[in-house]
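Every protein chain except one is present and positioned as in the full complex.
Chain naming follows the written order as A, B and C, and within any one chain the residues start at number 1.
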Amino acid sequence: MSYNLFGHLFKFMTWGESHGPAIGCVVDGCPPNIPLTVDDIQPFLDLRKPGTSRHTTQRREQDMVKILSGVFENEDGQQVTTGTPISLMIENMDQRSKDYGEIKNQFRPGHADFTYQSKYGIRDYRGGGRSSARETAMRVAAGGIARKIIADIKITGALVQMGELKINYDNWDDAQISQNPFFCPDAKMAKQWEDYLDGIRKAGSSIGAIIEVRASNVPVGLGAPIYAKLDQDLASAMMSINAVKSVEIGAGDHAANLTGEQNADQIRLDDQGDPIFLSNNAGGILGGISSGQDIIIRFAVKPTSSILTKRQSVDKFGKEVDILTKGRHDPCVGIRAVPVGEAMMAIVLADHLLLNRAQCG
Amino acid sequence: MSYNLFGHLFKFMTWGESHGPAIGCVVDGCPPNIPLTVDDIQPFLDLRKPGTSRHTTQRREQDMVKILSGVFENEDGQQVTTGTPISLMIENMDQRSKDYGEIKNQFRPGHADFTYQSKYGIRDYRGGGRSSARETAMRVAAGGIARKIIADIKITGALVQMGELKINYDNWDDAQISQNPFFCPDAKMAKQWEDYLDGIRKAGSSIGAIIEVRASNVPVGLGAPIYAKLDQDLASAMMSINAVKSVEIGAGDHAANLTGEQNADQIRLDDQGDPIFLSNNAGGILGGISSGQDIIIRFAVKPTSSILTKRQSVDKFGKEVDILTKGRHDPCVGIRAVPVGEAMMAIVLADHLLLNRAQCG
Amino acid sequence: MSYNLFGHLFKFMTWGESHGPAIGCVVDGCPPNIPLTVDDIQPFLDLRKPGTSRHTTQRREQDMVKILSGVFENEDGQQVTTGTPISLMIENMDQRSKDYGEIKNQFRPGHADFTYQSKYGIRDYRGGGRSSARETAMRVAAGGIARKIIADIKITGALVQMGELKINYDNWDDAQISQNPFFCPDAKMAKQWEDYLDGIRKAGSSIGAIIEVRASNVPVGLGAPIYAKLDQDLASAMMSINAVKSVEIGAGDHAANLTGEQNADQIRLDDQGDPIFLSNNAGGILGGISSGQDIIIRFAVKPTSSILTKRQSVDKFGKEVDILTKGRHDPCVGIRAVPVGEAMMAIVLADHLLLNRAQCG
Partner (left out) sequence: MSYNLFGHLFKFMTWGESHGPAIGCVVDGCPPNIPLTVDDIQPFLDLRKPGTSRHTTQRREQDMVKILSGVFENEDGQQVTTGTPISLMIENMDQRSKDYGEIKNQFRPGHADFTYQSKYGIRDYRGGGRSSARETAMRVAAGGIARKIIADIKITGALVQMGELKINYDNWDDAQISQNPFFCPDAKMAKQWEDYLDGIRKAGSSIGAIIEVRASNVPVGLGAPIYAKLDQDLASAMMSINAVKSVEIGAGDHAANLTGEQNADQIRLDDQGDPIFLSNNAGGILGGISSGQDIIIRFAVKPTSSILTKRQSVDKFGKEVDILTKGRHDPCVGIRAVPVGEAMMAIVLADHLLLNRAQCG
């Protein structure tokens, strides 16, 4: 969790700019002998890739990933990890040659243009360069590997709010998530969003969203006090995703409204004599350590800053300008953040599985 | 940000249990020649220490900090940092000798008892041991040092919500914060909270809260993409505080409700020709890098789990029990989290000031 | 291995100055449920402490260590580690009040005075401050804990050369090491050194030495390519000890003289069908990973720079001065480096045991 590297033991370092020749990452610390081919990774990239419906950017990227190192055939002729770094790369295909004249010198409101330029004195302005959400493709790729380490854990990401429109949790059906272009678990709301987002898109506008990611079948004991708490590392993971403005665990900010009586997740024994919690305000984490309950995390994604309406800004030369961002942008960038959130959940859990094994055997 | 260590360059490692002989921390990476005595640290500890009003725990701890290393007299006879590790220690005074018989074997709902025991197979159950919020005293102490590094930055923490009762932002007055036992910037709400919390306390209950921390006069350029984003590190810092369940930057989860037009913080030039932002939905951070606007972060603290009402739970031996936690507990632990949140803000900013200086000179 | 912190997973951070109120360290990442009391640590400190014979400094330090956190009584009433940070502290007893007038402003040749002053613009000149070898007491203390993690591994440190006088390896007898004040495995050489070092001491001079540390019964597989190689981390560990000027693994620099035929440690099978190596030029490490052979490392320690003969130097004011260091110094500081080298070996092996368990289960 330092610069372009994330993770304690299961680590990955990403590189690349939106319109450079390629993007990639190196995954370090993966256990050996885990079967791994491109087919373990590509499906997740396909969920994130642009252009899967009219509701996401129409940029054409196939996002085909290559594995350049760290795998080898075992005795059985199966390709497995070798315990050495796994280099993943995606070549950028859709680098439209175009005139970047204005973007080059102007600071788009809500974008990182101003801060990158101020910090570094230079920036790759093409498509947002390093600050583009294109970087998240590599998180999804690394997440594909992490999932193999925590094969017993089920991770479910979903869009639970778009603009003011929230799903009805009573309608939650995991099976629905893949049945609409929004990763929406509530079939009714998915319908509503369709019209709603068409309106947003046609207006050249954009809208925010909230994503929820759940992990079930998590072993008790993941997380390391005090400064590698599981919720802390999850918050760090989610907040590092482009455009994320908040992170909540379990009851989240609603916990502020609760009394101690309401908040305490009481415990009873199930038929096997194992402890079961009667509620999950904790979001599956107590004292920074997983309790065995479902881990539940939500994060809010701001609306895409690239819109067709003019906004006031300044340029590099200290002149006031009005900016309108043409191009192929996501009307609700939160949609494509769902597989990214799932990937970060997988990465943090895999990392903590190794950390826990290290200390507690 | 690994185990009991927080920070990249300005780092601190904490140690100690609630009822052990002492708690402490070692601050590493502090620049040399910064004037530093106990008086730079103690006032902040005094704000966090228990027993300052009837609204906090009546445990008696003076929390007197000692500096054991890392400072020395300079030419002018002033005590300054030497660039070597600064060891801080607080001896625990109020370790009431008592029978821990039940707590020893029972898992208090909402506490870390169950997860610590499951993970480590052992736990120091006295006062919560390592999982006690007592650890946060050392964050406040380390924060006192961090503040000296970022002397030009003003940090303001406040309680903005207790239970359902939110402050009116229009009434915000920094001067009020020190005038009531709640760090409340809204004088009217402070009055209301007084009665409200008296009721909670007398009922042996507890209540959650939301804290807001602002930093103003922050230089542009702090934060390092992609995995040491300033908002990411702040989220990590705040989520690592005991009982915190959510973290928001700027517009926070309200960003989900906004359109791109509403969300974009437009920019104009001020009289000096410097860029000024017309709003601050970003919370002072764009692309993970500070923009020069005020950094605004909020976090929710759940209600203290130690309450006088019986809650259902289980014990170590797999038996169902009902637990009622006697003792001297905070009816709203969020109050004392205010100086902790300020400290973590100071620590993250000091750390990133050094990081930025390293890379960008 | 960053600033005042050493280790990947089993980590310790040291603090304190030679003549400050105390020195200490915090050990983080120790597995839980390991029996640990002061008695597991103190004996090693006693081997390192000054004044055990006329051949070491006569400074009076009992070096009594206290454990301030991280241990607790288990069910059986035994004090064990809890998996939380273990804080160790030694109060400095022998802080002779004296006039530091000259040392304060002068740069003793061979000491860190000049570089600390130049780097930090200030230094605690009393007894060398932070740069004093007194810091190594905390390595020995942390090493005492590390030894409990690698209880099956035997670590043997010895002095193998003092000045030009090298031991005869044919005379090596582990049992001799504790029978003389030099940790010398060669009884004959120990005798010779006695007279030799008396001469050095009486002349107010000092002399260098070479220490060898061996670890036997090391499991195969410790070490992580490429940048956490076991030999790399051992080299880092040993080179970080005060006054160390070289580190060798196995054949060490003699490997330069060997042909491939001579150097290759051939392998046969023993009676049980397990591989045995016919020589150990590798020093127990191949490709950065332990092979199961004894790990053998040697390091050279320069002579104490504090001598009674005047040496030319300069002072803080840019004036040439002649310096003679009075006081109670080690005529051969290499002697007391033996338990320090053992401790660092234990720490690196414990760390890599955890690392290996994390990745390879």
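The rule is simple: a contact is a pair of C-beta atoms (placed from the backbone, for glycine too) under 8 Å apart; a residue touches a chain by one contact, two chains touch by 3 or more.
Owing to the predicted nature of the structure, the values given are computational and were not obtained by experimental measurement.
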Query raised in the report: So which of the visible chains would the left-out chain be touching?
Result: A, B, C
Query raised in the report: With respect to the chain omitted from the figure, which of A:50, A:85 or A:275 is a touching residue?
Result: A:85
Query raised in the report: Which one, C:18, C:42, C:176 or C:356, makes contact with the chain that was left out?
Result: C:356
Query raised in the report: Which residue from C:84, C:131, C:156 or C:180 sits in contact with the chain not drawn here?
Result: C:131
**Report entry** Interface with the undisplayed chain - residues on chain B
**Finding:** 9, 29-32, 83-84, 225, 354-355, 357-361
Query - chain C residues touching the omitted chain (full complex) - result: 1-6, 8, 14, 107, 109-112, 114-116, 118-121, 130-131, 135, 161-164, 200, 205-210, 220-221, 223-229, 231-236, 238-240, 242, 245-269, 273, 275, 278, 281-283, 285-292, 298, 300-307, 309, 311-314, 318, 320, 334, 356, 360
Query - Residues belonging to chain A that touch the chain removed from view - result: 3-5, 11, 13-17, 20-24, 26, 28-29, 32-33, 68-70, 72, 74, 80, 82-87, 119-124, 129-130
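To be clear about the criterion, only the chains that are shown with their structure count from here on.
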Report task. Please work out the Cα centroid separation of chain B and chain C, and write it as a whole number of Å. Result -> 39
Report task. Take the average of all CA coordinates in chain A, do the same for chain B, and state the distance between these two points in whole angstrom. Result -> 27
Report summary line: The distance between the C-alpha centres of chain A and chain C, rounded to whole Å, is 46
Query raised in the report: Hey, what residues on chain B touch two or more of the other chains?
Result: 3-5, 14, 119-120, 130
